[in-house]
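Here the complex is missing one protein chain, while the rest keep their positions.
Up next is subunit A:
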Amino acid sequence: MTKITFIDSFGEARAVDGEDGATVMEIAIRNAIPEISAECGGGCACATCHVYVDEAWVEKTGKASDQEEDMLDFAYKVQPNSRLCCQIKVTPELDGLIVSTPDRQG
């Protein structure tokens, strides 16, 4: 199990166990993490699972693909550490991952 911490826009942190192979978005939905809506269900087609990856984890989670970058155009308050969490696969290397959510997914 890989521990993932979601910090909401009010600063509240929620640590949950994620199973390897799932996406960070799926872990969030399964654990009813607020501020992630994931309208399209993981198809990289809606930009409503936008998160900011904690700076310490940016390298490990990797860069957004071109398609993900295109979708991030639909998100708000996009930062260099912005990702769509349906595109981040949970792996043992991500144990301890911290992401925060924007105040609105649109």
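Just so we're on the same page, contacts are C-beta pairs under 8 Å (C-beta built on N, C-alpha and C of every residue); 3 or more make two chains touch, one makes a residue touch a chain; residues count from 1.
Going forward, contacts and distances are computed from a predicted model.
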| item | value |
| --- | --- |
| Undepicted complex member, UniProt protein name, chosen from "ABC transporter ATP-binding protein", "Acetyl-CoA acetyltransferase", "Deoxyribose-phosphate aldolase" or "Ferredoxin--NADP reductase" | "Ferredoxin--NADP reductase" |
| Candidate in contact with the missing chain, chosen from A:46, A:84 or A:99 | A:46 |
| On subunit A, residues whose C-beta touches the chain left out of the figure | 39-40, 43, 45-48, 69-70, 72-74, 76-78, 80, 103-104, 106 |
